[in-house]
Structures are given as C-alpha cells and as structure tokens.
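Of the protein chains in this complex, one is absent; all others appear in place.
Chain naming follows the written order as A and B, and within any one chain the residues start at number 1.
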Amino acid sequence: MERKKFFSVFGLGMMGILFTRFSSLKLFSKIPNNKKKIKVKINPLAVKRQKIGNKNV
Amino acid sequence: MKASLLDYILRNRLPVTIFVAAASFIITFFASRAERDGVGYTPDQPINYSHRLHAGEMQIDCQYCHVAVEKSRYAMVPAVATCMNCHTIAKKDSPEIIKLTEYYNNGKTLKWKRIHKVPDYAYFNHSVHVNKGIECESCHGEIKQMEKVGQMNSFTMRSCLSCHRNSHERLPYIDDVQRGPEYCYTCHR
Partner (left out) sequence: MSDHKNDIQNPAPNYWRSFEELYSDQKFLAEKNNEFKEGASDAPNTDKMSPISRRKFLALLGASAAVAGTACSDYQDKGEIVPYNNKPEEITIGKANYYASTCTGCSSACGILIKTREGRPIKIDGNPDHPVSKGKICSQGQASIMGLYDPDRLKSPKRKIGNGLDDADWQEVDKEIVLALSTIGSREIAIITKEIVSPTQNEVLKDFIKEYPATKVYSFEQFNESIRKNAWQKCYGSSDFPFIKWNEAEVVVSLDADFLGTGSHRVENTRLFTERKNIMNKKFNRLYSIESNLSLTGMNSDYRLMLRPDVQYSFVMAVINELQKKNVITNSVNASAFSLSKLAGDFGLSEKILNHLVNDLSKKKGKAIIYAGDHLPENVHIAVNLLNEELGNSELYDTEHSTVNVRNLSSLNEFKNLIDKMKAGNVGVVIHFDTNPVYNLPADFNYAEALQNVDEVVTLTEVENESSGLSNHVLPIHNNFEAWGDSKTRTGFYALQQPVIAPLYSTRQKESILLTWINGDTTSYKETIFHEYLMANWENSIYPTLNSKLAFNPFWYGALHDGVVRSNDISNGIEDFNYSVIMELKNAQVKSDGITIQIKESYSLRDGRFANNGWLQESPHPVSKVTWDNYAAISTTTAKQLSVKNDDVIEITVNNRTLEIPVFVQPGHVDNSITIETGYGRTNSGSVAEGAGFNANTIFFSTGGLTPWVYEGAAIKKLSRTYNLVVAQTIYDFTEKDKKDLPQKRGIIREGTVEQYLNNPHFLNGKEHKVLESVNPPVPYDGVKWGMSIDLNKCLGCSECFIACNVENNIPVVGKEEVDKGREMHWLRIDRYYSGSAEDPKVSLQPMLCQHCDQAPCEVVCPVVATTHSPDGLNQMIYNRCVGTRYCSNNCPYKVRRFNFFNFRDSFNDGYQESPVFALLHNPEVTVRSRGVMEKCTFCVQRIAEARSDATREGRTIKGSDVTTACQDACVTNAINFGDINDANEEFYKYRNHELGYYVLEELNVIPNVTYLAKLRNTHSEEA
C-alpha cells in the first residue's frame, strides 16, 4: 500500500515536472500574433546611397 | 519511542526523500537537455536540401549562399532565387527541385525549420566572428557531412563564454587569437 502510494506520488510528480519542462515556451509566453502583417515592400525605383560624406556605406 | 522514530526517519524517510529528489533532478536534467540547449535537434525541412551534396561534394562555399555572414549580424538563409541560379537548369526534374521551383514561381513562402536560435535578448553578431577567421564548422559542426542539418553545439551562454575564454585551445587554426570579450554589452544590449 505504501509502495503504491509512493510510486503514484512519485509518478505524478515526474509527470508534472516533465510537462512543464517539455512544453514549448510558446504556451507560456506572450508572443504577439503578427498574422495581420503589413506588407512591407521596398520601392524598387529608389536609389540608395553609396557614400555618406567620405565614408562608404 | 524516540529511538524508534529517529530510526524510522533515518532508515526509511531520509533515503527515500534523497532518492526521490536526486532521481527526479537527474532524470529531468538529462531528459530536458534537448529542450534546454537543443543539441541534436535535426528537424525535417520542407525541402530536403543536402549540405553534404552542395557544400561537401560540390564544394560550394558557405558564403555563396549565406551572403550576409561577413557583413552583418545575421548569416542569412539564401533567397530562393539563389537556389534557382543553378536549379532552373540543374536537375530540374527531380521532385525536390520541382517543389522548389513551385515556391519560386508562385511566390510561396519557403518556411525552413529554424535550428540555430539564440534568445532575443542576446544579440549575436556573425560578421565579427567570421572576420576574425573563425570557421563555420567551429560552431555549426561538420555541416559538409550533414544530410540534414542539426544543432551540434549548445548555444547557451556557458558554451559561448567557454570558447571566448579558451579561444586559444578552441580555435588553434587562428594565429595570435585573442580572448573574446566577456563583458555584458557584447551581446546583451
């Protein structure tokens, strides 16, 4: 009886530990949902700078 | 009565408690190693790209595809167009290449499973390491022999610091190697 109790407690404890350890961090964190993404597109006609002052960029 | 209680504690309760604590800690520690630092993580990718073939057999340089590694913080996974540089012609009837071409032609996003990821609060800079002469294999393992890329090193702060501190031993191929910086702002801005 005692042995059963011991192992059941032990087992449930292990389950709890493994659950929190192995669950992906996504479940517990507040990563913002960027599903409604804004489309960012560079304007292909823009000419970028090669030099600023005397420094190459 | 007292003797019996103490006896009971020492012979029964104490060992059991110690055993439970030790066993759960040890098992959790090792069982969770994969989660903690991800060593060995080798996921399936949407396209079975083989580094062994391209980087190993064909000896394409890492920087042909991973273009930004020498200039910026990020190594940059190559654009699909880079693959199409060759694969518009090369092996274009292979099923994987057909999949690839579909991504390119339809503008579908090619979502590779990410393997190497350092937490957001650490700002890792590839170009500094590459420009100091560190080879890709030192951190990423023997990529040229990998069919599927996996994480070979743990990228915990401990492992970064151990290389920074023992750079002489860990990077013998660089002459005159200095110890890497150890102060917080190096990575944690």
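Here is the rule we go by: contacts are C-beta pairs under 8 Å (C-beta built on N, C-alpha and C of every residue); 3 or more make two chains touch, one makes a residue touch a chain.
In this text, all values refer to a predicted model and were calculated from it rather than measured experimentally.
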Check each of B:Leu53, B:Ala79 or B:Ile98 against the chain that is not shown and name the one that touches it. B:Ala79
Given B:Asp7, B:Glu57, B:Glu70 or B:Glu147, the residue that touches the chain left out of view is B:Glu70
What subunit B residues would touch the chain not displayed? 34-35, 38, 41, 43, 67-68, 70-74, 76-82, 103-104, 107-117, 119-121, 123, 125, 127-128, 131-132, 181, 183-186, 188-189
Can you list, in ascending order, the subunit A residues touching the missing chain? 4, 8, 11-12, 15-16, 18-19, 21-24, 26-27, 32, 34, 36-50, 52-53, 57
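Going forward, only the chains that are shown with their structure count from here on.
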So, in the complex, the side of subunit A touching subunit B is made of residues 6, 10, 13-14, 17-18, 21-22
List the residues on subunit B that touch subunit A in their complex, please. 16, 20, 24, 27-28, 31-32, 35
